[in-house]
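Each chain you see keeps its place in the complex, though not every chain is here.
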Amino acid sequence: MIVILKHNPNRDQLESLISWLQDKGITIHTSIGEANTILGLVGDTSKLDIDLISALDIVEDVKRVQEPYKNANRKFHPEDTVVKVGNTQIGGGSLTIMAGPCSVESEEQVVAIAKAVKASGATMLRGGAFKPRTSPYSFQGLGATGLEYLKIARQETGLPIVTELMDLSQLPLFKDVDVIQIGARNMQNFDLLKAVGHQDKPVMIKRGMSATYEEWLMSAEYVMAGGNENVILCERGIRTFESYTRNTLDLACIPVMRRLTHLPIIIDPSHATGKSWLVEPLSMGAVATGADGLQIEVHNDPAHALCDGPQSLKPEDFDPLAKKLLKLHAELQSLGE
Amino acid sequence: MIVILKHNPNRDQLESLISWLQDKGITIHTSIGEANTILGLVGDTSKLDIDLISALDIVEDVKRVQEPYKNANRKFHPEDTVVKVGNTQIGGGSLTIMAGPCSVESEEQVVAIAKAVKASGATMLRGGAFKPRTSPYSFQGLGATGLEYLKIARQETGLPIVTELMDLSQLPLFKDVDVIQIGARNMQNFDLLKAVGHQDKPVMIKRGMSATYEEWLMSAEYVMAGGNENVILCERGIRTFESYTRNTLDLACIPVMRRLTHLPIIIDPSHATGKSWLVEPLSMGAVATGADGLQIEVHNDPAHALCDGPQSLKPEDFDPLAKKLLKLHAELQSLGE
Amino acid sequence: MIVILKHNPNRDQLESLISWLQDKGITIHTSIGEANTILGLVGDTSKLDIDLISALDIVEDVKRVQEPYKNANRKFHPEDTVVKVGNTQIGGGSLTIMAGPCSVESEEQVVAIAKAVKASGATMLRGGAFKPRTSPYSFQGLGATGLEYLKIARQETGLPIVTELMDLSQLPLFKDVDVIQIGARNMQNFDLLKAVGHQDKPVMIKRGMSATYEEWLMSAEYVMAGGNENVILCERGIRTFESYTRNTLDLACIPVMRRLTHLPIIIDPSHATGKSWLVEPLSMGAVATGADGLQIEVHNDPAHALCDGPQSLKPEDFDPLAKKLLKLHAELQSLGE
């Protein structure tokens, strides 16, 4: 950590800061410049509160040199995390395809879709039982019943299920779910993150609509700090001024996350764009950029889906796409990707 | 609602759409243009799911003419909502000043600050007992104990208290709080919104970091749909590319909210900017723009605050500011604001 | 165009609006709803000024149904535009690779790089002679001399050259350039756009840092309105709150542009990210998403480049990348992309 002092800092305050830092086991290197004096703090600065130091009268600015996350940091954990889910895995060179309806509507619907997407090559079933909707007047999901239908679909197909947990009061219902999804709007619901950090089930954290890379990783850190190391990241678009697409999909996050963390990274082009005709090109792009997998919405009747129809593919459109993605993934490995 | 059809829409699908709409009591006005046919839907379109219609093969675009919120909409509720809190009120021409520490640290601290800010003219005490922190390693607040200290401070000063609820499991502890604050990160925690909608206590909703005006009002709508009409809005800055300030304070939201809704609007310049020296000019700006009040961080030792020190004012700096704000507010009323 | 009237509009003003529209050859379909009356305007509404109508006292909102661009619009020009440049082409299924230094520094440098990138598979040479730099104290480019060096490199390699025009006073110097590049900061320099619209040379327009898709296409429309139909679009990242990368590369623009326009689309991952190690994964992603080509910075000594070193690849890193991109492009075509 680097502390930049104001010009001519008060001597007493400076000495008080220095002795306070030394008490915390920090070694201090001082560079006296013409315009500014700079303190280089050496030691375990992760315990220091950057805001507290910034607030001091004699301090102009504080710059962090090390990342504030540890468990999620590749520097301290160089090997890729591979998350085992049922008879499949996420990360480690495989291509995960999570497919299914935005919202579980009926047993027939979700079982039919599960069978279809499995036949096409999907490795996991996604579907929402509890739905975060911006309007209190919109369909809010089937709740516990929806979770039951997902389990029936899993029984019928063998596909592990990933579904969203919206509130920690719902946690007991999620015992039998394979992967717990934390939605973008809950990425900084810290009580929820702590709760799933004490579970032994994989957790997939969607990036908040305006979250930075660091904030996203700090949310992973919350889960990991609780002891749960099976964390998956999922990018679903960030909010920008462009409103033609629902959000702007940030594929650069794939190589960036690869460098900053060891956790696997999944891309959700359906929510990111809100338009089904953009799912294919951006799925192809995500795979070629190096994603560990995709989350794709598939609905057998998108025009009558109870939510998010416009971004869903029909099973007959998903089938050639899934096959194309798997072929591309195989080709890339032979290209040395 | 206006439905723009694709060129040469399939006749059967069009008839099916029209009869489906008519079943829902909607009257349809058709404008056949050279390039597009447009359906004007008249009636209670708030029950129609815009996404569902957009998803139809024959539809190019759907544009909403009416706002999706009703309880929060000034059109259906022309008079200003005035929220009564203890012996004070929010809205209705008064200037609310909520002041206090970001985080409650001790009984002595919060009582001392409460006394100081009351003497300066504050009308409510703010302070966090449960703290949303981006790092799991940062101070997370005193929790239930912090709430007790706030109540002691209220007893000593008579100032009503406003404090943040982070999870619905904490709700029983908030029975004796005067105003429940929903933080920016929880603005779309829909289960939490529903829960506070069934309380009879005022709720202040902070705008999410990347929330649009409409989404913010839809969050108010969630609370009001549950029967709780005492909702207060609080702007605390939105995220932009500018990183010199923590966020960008959007004062235009004041007159915009005045037009779109009847709910009172409070401005939080402390969190918006993250810098204590920006609090005074932006508080003045907020009052002159027409805010119903301010939420300002005050700490007796900002340099050693356990969180958010850099944005806190000392009581001796808050005192002249509060007096200046009250004078400005009085002057503006004589200017006909 | 749809005009939404306020509740109970003044009758005289409404009649005046209607007759004014009819004078312009517009047919009007009126839908009278309970809350609003809506006018559907049919005819050539591209001549109507949307702002002017919005400003009328009786109007609540105006919504455009048709795009404001015509020459650039795929609806009126369904076939892909293929731009011929020297012995190569941009668009039409080929993969264009524009490579070279950010800034031309010497004859030796640019000739050496041109030879290297040609050997690796590049189809065009890029290089800046006039450089837009945010600081007046930074290297501003070699100017006319830089253009001469580029021409020498073209002579030596046969690669057509693309280089940035910053001001219309420089236009006479660009007579012998193959493709004129309009930089992101000049995307809405309308006088410059008009000037290059009267040239018979291809123009590549970089997307402005905060430009919407529509604004970008309107800039293309400016050039095309002058008679120059050889326009190429180039995405180079948009500004968001994320500052880890210089900008956020928006690959969704590829399929979106494919739908909205017939113009070819090039991706510049070097400027978008500002980091050389992100160029390979995002180039792969761009090709798989369907880009017509890439613009990649290559420098023989990035550590001593006079500008933008950190985002440049060395020729020895560019070589395997270019080969990988060309293989991927070939594979995709066999996959039916």
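Should a chain be cited, it is by its letter among A, B and C, assigned in written order, with residues numbered from 1 in that chain.
Please note the rule applied: contacts are C-beta pairs under 8 Å (C-beta built on N, C-alpha and C of every residue); 3 or more make two chains touch, one makes a residue touch a chain.
Model, not experiment: these values are computed from the prediction.
K.L.:
How many copies of the one sequence build the whole complex, if 3 are shown?
P.N.:
This structure file describes a complex of 4 copies of one sequence.
In the analysis below, only the chains that are shown with their structure count from here on.
K.L.:
When you take the mean of every protein CA atom shown, which chain's own CA mean is nearest to it?
P.N.:
A
K.L.:
When the centre of a chain is set as the mean of its C-alpha atoms, what distance in Å lies between chain A and chain C?
P.N.:
Chain A and chain C have C-alpha centres separated by 31 Å.
K.L.:
When the centre of a chain is set as the mean of its C-alpha atoms, what distance in Å lies between chain A and chain B?
P.N.:
Using C-alpha averages as centres, the distance is 27 Å.
K.L.:
Can you list every residue of chain A that touches 2 or more other chains, as numbers and ranges?
P.N.:
210 - these are the residues of chain A that touch more than one other chain.
K.L.:
Going by the contact rule set out above, which residues of chain B touch chain C in the complex?
P.N.:
2, 4, 27, 29-36, 38, 40, 42-43, 61, 63, 65-66, 239-241, 243
K.L.:
With touch defined as at the start, can you tell me which chain C residues reach chain A in the complex?
P.N.:
Touch residues, chain C against chain A: 210, 212-214, 238, 240-245, 248-252, 254-256, 259, 272-273, 277-278, 281-282, 284-290, 324, 327-328, 331-332, 335-337.
K.L.:
Within the complex, which stretch of chain B touches chain A?
P.N.:
Residues of chain B touching chain A: 46-47, 49, 51-52, 54-57, 68, 132-140, 166-169, 185-186, 188-194, 209-210, 215, 218, 221-222, 225-226, 239, 302-310, 312.
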